[in-house]
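Working notes, structure below.
Here the complex is missing one protein chain, while the rest keep their positions.
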Amino acid sequence: MDSTTVSAHAALRRFLSETRRHSLDLAAPLSDADASAQSMPDASPAKWHLAHTTWFFETFVLATHEPSYQVFDPGYGFLFNSYYEAAGPRLRRDRRGLLTRPALADILAWRAHVDDALERALNGLPETAHALITLGCHHEQQHQELLLTDILHLFSENPLAPVYAENAPFPAAGANAHDWLTHPGGIVSIGHTGDSFAFDCEMPRHPELLQPFALGSRLVTNAEWAAFIDDGGYRTPTLWLSDGWAWVEQNDVTAPLYWQREDGSWSTMTLAGRQPVDAAAPATHVSYFEADAFARWAGARLPRETEWEAMPENPALSQMFGACWQWTQSAYTAYPGFRTAAGAVGEYNGKFMCGQFVLRGSSCATPAGHARPTYRNFFYPHQRWQFTGVRLAKDI
Amino acid sequence: MDSTTVSAHAALRRFLSETRRHSLDLAAPLSDADASAQSMPDASPAKWHLAHTTWFFETFVLATHEPSYQVFDPGYGFLFNSYYEAAGPRLRRDRRGLLTRPALADILAWRAHVDDALERALNGLPETAHALITLGCHHEQQHQELLLTDILHLFSENPLAPVYAENAPFPAAGANAHDWLTHPGGIVSIGHTGDSFAFDCEMPRHPELLQPFALGSRLVTNAEWAAFIDDGGYRTPTLWLSDGWAWVEQNDVTAPLYWQREDGSWSTMTLAGRQPVDAAAPATHVSYFEADAFARWAGARLPRETEWEAMPENPALSQMFGACWQWTQSAYTAYPGFRTAAGAVGEYNGKFMCGQFVLRGSSCATPAGHARPTYRNFFYPHQRWQFTGVRLAKDI
Amino acid sequence: MDSTTVSAHAALRRFLSETRRHSLDLAAPLSDADASAQSMPDASPAKWHLAHTTWFFETFVLATHEPSYQVFDPGYGFLFNSYYEAAGPRLRRDRRGLLTRPALADILAWRAHVDDALERALNGLPETAHALITLGCHHEQQHQELLLTDILHLFSENPLAPVYAENAPFPAAGANAHDWLTHPGGIVSIGHTGDSFAFDCEMPRHPELLQPFALGSRLVTNAEWAAFIDDGGYRTPTLWLSDGWAWVEQNDVTAPLYWQREDGSWSTMTLAGRQPVDAAAPATHVSYFEADAFARWAGARLPRETEWEAMPENPALSQMFGACWQWTQSAYTAYPGFRTAAGAVGEYNGKFMCGQFVLRGSSCATPAGHARPTYRNFFYPHQRWQFTGVRLAKDI
Partner (left out) sequence: MDSTTVSAHAALRRFLSETRRHSLDLAAPLSDADASAQSMPDASPAKWHLAHTTWFFETFVLATHEPSYQVFDPGYGFLFNSYYEAAGPRLRRDRRGLLTRPALADILAWRAHVDDALERALNGLPETAHALITLGCHHEQQHQELLLTDILHLFSENPLAPVYAENAPFPAAGANAHDWLTHPGGIVSIGHTGDSFAFDCEMPRHPELLQPFALGSRLVTNAEWAAFIDDGGYRTPTLWLSDGWAWVEQNDVTAPLYWQREDGSWSTMTLAGRQPVDAAAPATHVSYFEADAFARWAGARLPRETEWEAMPENPALSQMFGACWQWTQSAYTAYPGFRTAAGAVGEYNGKFMCGQFVLRGSSCATPAGHARPTYRNFFYPHQRWQFTGVRLAKDI
């Protein structure tokens, strides 16, 4: 084994160990009941996230590439497969909250079993398996963010408004002034290239032709959102997409998710319990529909994902990462030349390329090291339980 | 205090203490997660049953009649009121499974707090409050049965088919032969009278005029139900009520709830996990629709509740109590002269007198001492997660 | 053929001819489009009523008992069977409004074809067939009332509020004073007997034991209903059945069907278009839920159907017939000894004995000669597009 390999193995081992440890840290404040509940079909129990990410390693790495590995419990595959049709049948998504057994403690034992096996097997595994371990870590990081947003949603449904952690992440206020940063357009390179990790949907890197445009220097703030509300934004159908207005009317939407008005002041649910809305902080938990309507009200538009990616190195742009995911007007679709991976992991991204919009950047709940300029997150236009926000754009 | 009063107080104290203790015993096999999950809107989490029955005592007895009582947590009223409009707003029924907090341990602490307060206050409370304690105990007994059937439903949704308890109650096989026990008809007295406890809907005792009829000597068995299935019972629309057939088609119903066929044999979910169907045991977890169709297939009919009540003393009738609740063809409605109680507890029964059918007897899950010949249980015709069964009747 | 037979044949021929003619009269104001539309799944197009009643005669009388009869169009059976499982598959009920063909003119031609055949065959048909013709006439009378109420519902959905006929039936105002007419209770005979026609569900005549009670001398008026509204009747949950309150909240019910308030005055949709509400006329288009809540608000209750039937001969009671059907608190269920007819017509009533309430009397839309004291109409508790009203009762 040459020294490059040794060092690569050590790096992978560390990435794996840190990623797996971080999930446990995130679960630490949760009771068995907290970890088992599912507050809506879009969300999953924390326990399920802990289990599913473990199932990924067990199924695609250990059971496939480590002949001596003993599956921890053969019944778990049905329970913790998410959507991999090629990996067999699975529990209906909206039934995940009914799995009060296995208990959280059982899942933690399973995690330890799989972690041990990975630790022991790692050096001897083929390159393909190492790539799958890397994928599994990035996959687990995605679920770490979901674990937090799903817990926030669950706790928001509890009239007692429980606190997950007093020092939990939240989108912090940034610079006050809003500027327009311009780009002259022209041919730009979009998408990932090189040896570092990226999901299949970020590739291949390819040229795109842009028209001149400008991006807002920071995210839309809560103060600006309150002005939109006060100006009747949620009662003016001509500001909205047709589907958006139907969503507003059907769900009686009048403010971002979690906002409540009492005695003239807005509060919002956070991972630290219910808190006053911070006027200077970025508005978050807004749907694409709301983002689009806000932009129209503001005389602007949402950025295209290519515009966003063409700009992020600009130091005058703040809050590109670490505050809120930023809705773009780009439908989530395949780059020219896109190819899915072979086998079950090929179901990772391509089959979701319908009806969803791309979000760029990252949020306060994104694990350290998971963000990059080419990253493409995606959600349906009505969804808003993630830390989603708005950066404006305009033609110039 | 005269000796009658002393003895009445002692009896009430014992009833209260035994009832409250029994709920704890029923909850003992459950984890925090088990106790917090809600498997369908009709069911409630075990924790909720433990809390709601406690709320009943706190709200209607202690908060009303014991001036020095300190409410344990003022936020609990909103969470654990079931349907008492007069007692204020409350959590939507289908959201009960989202209450991962308060934890099971917190609810048990609340129970202890209320039990202590009741224990200390009991002798000094007015007669009205004693009546409410008695009502609260019977109310809690009802929830004890629901706790078991709700847990059974929850565990039935778990592909791992967890065991609640190896020695949990189940409807036991009875006598094999089926006879017809006849009644000549005429005027009979129906309903409760006297000093012992009964719910308002069992009163007033009043005369009813019956035609001659016969009741089956035992409940319909699983063997008989399997014959109904094999004869195409679930595929023959003319056997079914119109609403029943729509229910069969919409839900693709082919057997009693929990039955699964594998390799030609039926199994069913029980509180002791998944078990082979016992041919000699009474068929259970059947809806009114199924009960009615079965009776038609068998050339018989379901009994009227007055017929059932006119017969139960007959020693040749078996399984009247303790096996399965028995569907009657009687809609749940008011007896002539029915009056609801004043105040919030007046909402106990009357407001449900629409669309439901009366079941008579009791089941294997009914707490000891809770059954009586005048008891009127009631469910909607499609519901079948209770231990419901069938006793046939016919005109003669 | 003896003279009794001759006269019976003549009477049947006249009944048939008048009934068939009346349907045509009712359809006369309707366009092809009016006659083809279905405004909700509970309602049927007028054309469908005209066709279905014809199908009844063709299928159960001519095709069965008249060997030389040629079915008019073999495809019509699938289209115009309502719910007779034994008569084969049929169009989904909620798709009846999609049958723009056959045209109204085609259906009228079919009617003429069937009428001719019945006319020619009548004398030679066996007694069984004569009984089916009689049944078919009564069946058609039921559909005549439905045709009117379905058209009213259709027109109520049209913002232009079309007029069906200026002189169309409506529930007329009656005596002003409201008295209580008492009955001492005791054993009464309930149900139909004798040679005249009645539906199977009205039989057998049997004794029932009543407690003393009183019936209101007239129906509840619109003025009284407006007082109920003004007193917050639709906003007071404790007045309502549990299912009723859920219905009020889900459908945002605030007044009887068709009522609209403009500038402080109520109007209602009628067969003569939108009209001011007549304070002295009986309140109509109310659901069982509303009827029950109103009665509770008024300190009374709804009558039992046996109480209603024990009283109708009393001349001090007004509006028993010809104004509005009167909700009773009796679930629609089988009389002791009830037997369904053999064959497909046995599906006529029995299979609906679940979840519906009995209404007694008749309405302004009931054809002349169709009403009788033993008649049992039935609807679900939320339905209110019939001419349904309220007569109060109370215990004494």
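Per-chain numbering from 1; labels A, B and C assigned in written order.
Criterion: contacts are C-beta pairs under 8 Å (C-beta built on N, C-alpha and C of every residue); 3 or more make two chains touch, one makes a residue touch a chain.
Since we're looking at a predicted model, the values are computed, not measured.
Undergrad: Out of all the chains shown, which come into contact with the hidden one?
TA: By the stated touch criterion, the chain not on view contacts A, C.
Undergrad: Sort through C:L16, C:L99, C:L135 or C:A291 and give me the one touching the missing partner chain.
TA: C:L99
Undergrad: Of the residues listed, A:P276, A:P336 or A:G369, which one is in contact with the missing chain?
TA: Going through A:P276, A:P336 or A:G369 one by one, A:P336 is the residue touching the chain not shown.
Undergrad: Of the residues in chain C, which ones touch the absent chain?
TA: That gives, for chain C, the contact residues 31-37, 39, 75, 78-79, 91, 95, 97-104, 154, 157-160, 162.
Undergrad: Take the complete complex as the reference. Which residues in chain A touch the chain that isn't displayed?
TA: 83, 85-86, 187, 206-211, 213, 237-238, 240-245, 288-289, 292, 301, 329-331, 333-334, 336-337, 347, 351-355, 381, 395
In this section, only the chains that are shown with their structure count from here on.
Undergrad: Considering only chains that satisfy the touch condition with chain B, which of them also satisfy it with chain C?
TA: none
Undergrad: Compared with chain C, which chain's mean CA position is the farthest off?
TA: A
Undergrad: At the chain A/chain B interface, shared numbers over all numbers used: above half (same) or below half (different)?
TA: same
Undergrad: Would you identify the chain whose C-alpha centroid lies closest to the centroid of all protein C-alpha atoms displayed?
TA: Central chain: B.
Undergrad: Using mean C-alpha positions as chain centres, tell me how far chain A is from chain B in Å, no decimals.
TA: Centre-to-centre distance between chain A and chain B: 45 Å.
Undergrad: If you look at chain B, which of its residues touch at least two other chains?
TA: Counting only residues that touch two or more other chains, chain B contributes none.
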